[in-house]
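Only one protein chain is missing; all other protein chains are in place.
Each chain carries a letter (A, B and C) given by its place in the written order, and its residues are counted from 1.
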Amino acid sequence: MKLPDKTCRIEEAIARIGDGATVMVGGFGVPGTPMTLIHALVEHGARGLTLIKNDANEPGMGIDHLLQAGQVSRLITTHLGLNGTAIALMNSGALEVEFNAQGILAERIRAGGAGLGAILSDIGIGTELALGKQVVEMEGKPYLVEPALRADVALIHADRADTFGNLAYVATAQNFNPLMAMAATCVIAEAERLVPLGALDANDVHTPGVFVDHVAELSTISGEYGVVQR
Amino acid sequence: MKLPDKTCRIEEAIARIGDGATVMVGGFGVPGTPMTLIHALVEHGARGLTLIKNDANEPGMGIDHLLQAGQVSRLITTHLGLNGTAIALMNSGALEVEFNAQGILAERIRAGGAGLGAILSDIGIGTELALGKQVVEMEGKPYLVEPALRADVALIHADRADTFGNLAYVATAQNFNPLMAMAATCVIAEAERLVPLGALDANDVHTPGVFVDHVAELSTISGEYGVVQR
Amino acid sequence: MVARAAREIAPGMVVNLGIGLPTRVVGCLSSDFPVCLHTENGLTGIGPPLAPELADRNLIDAGGAYVSLVPGSAVFDSAVSFAIVRSGRLDLTMLGAFEVSASGDLANWKIPGKFSPGVGGGIELAQKARRVVVLTTHTDRSGAPKLKQACSLPLTARGCVSRIFTDMAVIDVTPGGFALVETAEGISAAEVAAATDAPLAIPDAALPTF
Partner (left out) sequence: MVARAAREIAPGMVVNLGIGLPTRVVGCLSSDFPVCLHTENGLTGIGPPLAPELADRNLIDAGGAYVSLVPGSAVFDSAVSFAIVRSGRLDLTMLGAFEVSASGDLANWKIPGKFSPGVGGGIELAQKARRVVVLTTHTDRSGAPKLKQACSLPLTARGCVSRIFTDMAVIDVTPGGFALVETAEGISAAEVAAATDAPLAIPDAALPTF
């Protein structure tokens, strides 16, 4: 028994993304954002995408390139205050935006990855985020039904990956990546370092490779991954 | 800023467990079962306990000691086929047993740890495990409401712990421990090795210390933790 | 039959082998066959079983057997382990059975009044693996058929079983009920039909044997 090899060229993996696809993108700010996969998706040109991402990055970074290229029709997110492009597109009606409470977005994605239908939560009851949501009573207390989220594709940034797709993250570049890596039909991971099978200790794996379909090593770590000068 | 020290004597931590308490106990088979904390709970003598544990261990091991001592009135579990004591107590009516599907038990505990009210799942629909459960429809499909589980106390076995209570597990001794370590009001962890702050790399922590209230190093690893001779 | 069942595993699959007969399939997989074995407690990349004197006390499968790792193994908590199952990442599971019905219902966890140890991970494996096959003796110890028109025991999951490997035959569950696919060496189709408590479709052509 030998674990299958899932290494691939980034362009080939990204080429599977069709128009209208739902795409989860890891990252919270710069750390963990798969900048290279995003650039490949811009090159590929799929349009009418629904993106699921914690934030909209900043102008000239990350998913801003997809927004600028007009490839995104819908964004499910928690906060886009640092990206004027996203705010302008939203205000003009060109971009439909669904805001989630941050931890609820994380849990909805995780629920999708765990094969659940939904979670029940009391977060946001009494605020406008509860409007239009299905309510379930349990022992006399109301909870909002927060449906699980899944995507056609998840774009993941890892620090290290082995050839089976086991992933390890560093520092706060973890964020939404392990959650999204469970919740998509096709999971594509870029890694700063690709290591042989066995080089990643079984106890240090953050995302088991069974969730990952394609893994590619980054040839360069571009400036977009670097410290943001403000 | 310095992280607080949570080291304690096992007896002192266990002494807080009152009669009638709900206690989660880590472990799946022998690995990850906090044998020493369980023995301390037998010594302490609290009765009328509700235990939440994946399995009932085997005769003469783990929670079998609590069952034998008559300290347990209710057991929420997935499987107790390897423990004749538990089966006999259940059949005689002395022990109330609630069976859960294994992954659903894991998710209910995790939901408790995540501060959710419940999860919605389709597992067990059409079987007797669905009987009596609240059903919610979402987009025309039925789901069972599986309420979150929390406990007064969780007993956790870790491989390594630092003095703040950050925990790391090894191999399949992980199992239910990281989930239960999130889901109790008071979390008590035994560790095979206690290391100084900083000796556990931030990226290698499986359970963040913020979830843990008390941590103690095991002075000996008894034979009960060893390979079971069958 | 174990060797025959092993051939059901296609290269690249993620597979869970249930307790009992299915576990023995491991012994039929060559060391360079590309497959990932999963177990419910929290491990992908199971290697061959280990004798007690070589075992790691912290490394077991869901049945309590001491197992080894392979290069690229990963360990994780039991919630993640079942996330793999429920989210569709498990390509195949091989399970034991008390009864299988002609519509693919599976009963393998409870005999009311006699045996009710709890369902463990069985429901989720049966309900959510992309393909569920059963490995079982064709009849129980008293000689009664395990393949029946309808199950009499509490179900594990409805309509989940695709194929059944027994000591007598390989049988598919089709929209029309049980269909004989192969027979064991020396067993006739008629013998299989006689030991099956439901109609069994038998093709006209000669059947392969195993």
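Here, a contact is a pair of C-beta atoms (placed from the backbone, for glycine too) under 8 Å apart; a residue touches a chain by one contact, two chains touch by 3 or more.
Here the structure is a predicted model, which means the values were calculated and not measured.
Under the touch definition stated at the start, the shown chains contacted by the missing one in the entire complex are A, B. Checked against the full complex, the candidates A:P59, A:G124 or A:P142 give a single residue touching the omitted chain, namely A:G124. The missing chain, though absent from the display, is touched by one residue of B:A69, B:V135, B:A202 or B:I221; that residue is B:A202. Within the whole complex, the absent chain has one touching residue among A:F28, A:F164 or A:F211, and that is A:F28.
Contact between chain B and the unshown chain involves residues 1-5, 112-116, 162-164, 166, 182-183, 196-198, 200, 202-203, 205, 208-211. Interface residues of chain A facing the missing partner chain: 28-32, 54, 77-82, 87, 97, 99, 101-104, 106-107, 109-110, 121-124, 126-129, 159, 169-179, 225-230.
Keep this in mind: only the chains that are shown with their structure count from here on.
Common neighbours of chain A and chain B (chains touching each): C. With centres defined as mean CA coordinates, chain B is found 32 Å away from chain A.
Centroids built from CA atoms put chain C at 29 Å from chain B. Taking the mean of the C-alpha atoms as each chain's centre, chain A and chain C sit 35 Å apart.
For chain C, residues that reach two or more other chains under the stated contact definition are 43, 75-76, 79, 82-83, 85-86, 128. In chain A, the positions touching at least two other chains are 114-116, 202-203.
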